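Before we start, here is the structure in question, set down as structure tokens.
Note that one protein chain of the assembly has been removed; the remaining protein chains are unaltered in position.
All chains are identified by letter, namely A and B, in their written order; residue positions are counted from 1 within each chain.
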Amino acid sequence: MIVAVEARGLGKQYRRTWALRDCTLAIPEGHVVGLVGPNGAGKTTLLRLATGQLTPTRGTIRVLGEPPAASPAQLARVGYVAQDTPVYARMRVADHLRLGSWLNHGWDNELAQRRIRQLGLDPRQRAGSLSGGQRAQLALTLALAKQPELLLLDEPVASLDPLARREFLRSLMEAVAEHGTSVVLSSHLVTDLERVCDYLIVLVASQLRVAGEVSSLLASHRRLSGPRRDPSTLPAGQDVIEQSHTDKQSTLLVRTGEPVRDPAWTVTPVSLEELVIAYMNPANDIPARRPRLGVAS
Amino acid sequence: MIRLTWLQFRAQAVTGAAALAAFAFLLAATGPHIASMYAASGLSSCQGSSCENLARTFLQQLKADGGYSWLYLVSVASILLAPAIIGLFWGAPLIAHELETGTSALAWTQSVTRTRWLAVKLAVVGLAAMAVTEGLSLMQAWWAAPIGRAVGHGASSGGSIFSMNQFSTLVFATHGITPLGYAAFAFTLGVTAGALIRRTVPAMAVTLAIFAVVQIAIPLWIRPHLLPPSHTVIPVTSLESTSGSTQSTGSSGNSFVLLTQNLPGQPGAWLLSSGTVNAAGQAVSTAPAICFTPSVENSSSGFVGCLADHGIRETISYQPASRYWPLQWTETAIYLALTLALTWYCFRRLNRRRS
Partner (left out) sequence: MIEFQLDETSGVATYLQLVQQVHQALRMGMLEPGDQLPTAQQVVARLAINPNTVHKAYRELERAGLARARPGLGTFITRSPSGTDPATQARFLTGMTDWLRSARSAGLGPDDIEAIYRTAFRTCFAEGVA
């Protein structure tokens, strides 16, 4: 399994605050990775570290096996769309495509032109007068047409209306289907996650809360509800991620490697959205992962 | 990358070209007339002492025709201002604008390294900056060549704008190759300020401030000492004023001011400083009281003869005219060295953290 992005103890400090702290993960290639977290959690910092726009204060990061922006060859393998999809306001759409062809060896001009046509963008229009959705699509076109192995997208749909958002994701998924591109897509929204992502990373307050394949995360988490119970009485191997109690009833979200057999509990599966929200809630104390022996992932 | 640089630089280049064209047009329209006036003045075939008078006449004629003084001033001012304008409008936004608008995230994540991006941009725009400024300077030098020749014949007294010799601050900074150095320095200063400050308008302000300070400090304190000056001692020949006092009030406060503009035997030299020394070579600041008495002042040799009788002479430090080009090269070298240092720093800065 080739690792698309690998971080070890990665941290970034600005003056006195840590934008990202002690982040260790290994994102496999061939996935669409959802990088989720509230605003200011460190998602943008992680992506900017991955594109070489920032250098780490601590730890290391490797993208496609090399340090970020290490060489023109490595730059060519990674596509990036920054937050707010910056474009050159006074340059025309066609000029942006020319920029792409001049600055990228692996530029597929046919693909770029076709996308612009399909999207209905006027090549002679200045990029500054495009709508938010059109700008995002232009930025995505630029990133896709250089034919990268890995696409890093920083909140590309955050300020788009639902239709523009759906169109953007559709374009993205079509590119993944056609070229097998790996994608890391950051967002502070949890909608569209399950439909698009098959790998999940949750960042909260500059720290990593969870990282893993969506299918194994869904398989290893359960909602338990039953009569009021102290969570510390749960057997080992069942980690409580979230809990709420009334005087008569307890509802727990647990992470477990094995089926829950205690008949006192009503066991229901957890949707991806509920799982993400539980991990995003800073009030929840996430217990450390046990060694890999017990947990299937 | 060159094509991209041109695409982004196009608007500024057009403005620069338009300014250059307007400048050229103005000078081309008036230059031939100056040349014909010079030809009519007989200066090209003059001999000896008549040259100075002919030159003075020629310059007075030019000055009387008010338009030429004004044009001379404007053209010199344009060359002086060009590096500053280039530093502000071509240099400061180069990196700062990309960082400000976030387009750096687009520019630096294509397949071109930041080093290459910056190198091409600096080279293309920097060379354009030097070409524009030096172009202005060369055009003005062509236009004002007759004036320069007149001044060279010794007509540099009279205080008119045309009488500045080649070492005077305005002329030295706008002729020769110094404009090249200023342009390169101002441009690179702007780029560096933009890289550090990351906002275009503040970077422009800082660039202007620093460039102004440098452009004042170097002619004032550095340029005179770039090469060791020569020294000579001559008899006092011309004075601006004397402040006399009667013998009854004593001799303190008797002073006089020298105003030597031309050094005999050193036409076109740059006078750095002058002072008075006595017969023993020591510096003195006052003359013997007797020279201020009315009887001496009204005698045939006058005040000046009295000073000579007492061995009071003038000591002058100066740069001979032959030092013009060595000084030009030395000063330009300094500016180019500063440019290289700033360039190196820019590359270092760009390849480090960018937050």
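Here, a residue touches a chain if its C-beta (ideal position, glycine included) is under 8 Å from a C-beta of that chain, and two chains touch if they have at least 3 such contacts.
Since the structure is predicted, the reported quantities are computational estimates derived from the model, not experimental observations.
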item	value
Chains on display which the left-out chain touches in the complete complex	A
Chain not shown: contacting residue from A:T57, A:Q113, A:S271 or A:N284	A:S271
Hidden-chain contact residue, picked from the options A:A158, A:M173 or A:I277	A:M173
Residue touching the undisplayed chain, where the options are A:V5, A:V32, A:L103 or A:L153	A:V32
Residue, one of A:R117, A:R195, A:R228 or A:H245, that touches the chain absent here	A:R195
Absent chain, residues of chain A that touch it	30-32, 166, 169-170, 173-174, 176-178, 194-198, 215, 218-219, 259, 268-269, 271
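Everything that follows uses one rule, which is that only the chains that are shown with their structure count from here on.
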item	value
Whole-Å separation of chain centres (CA-atom averages), chain A against chain B	60
Residues of chain B touching chain A in the complex	1, 3-4, 7-8, 101-114, 116, 352-355
Residues of chain A touching chain B in the complex	14, 51-55, 69, 71-73, 75-76, 78-80, 82, 84, 86-89, 91, 95, 98-100, 102-106, 139, 142, 146
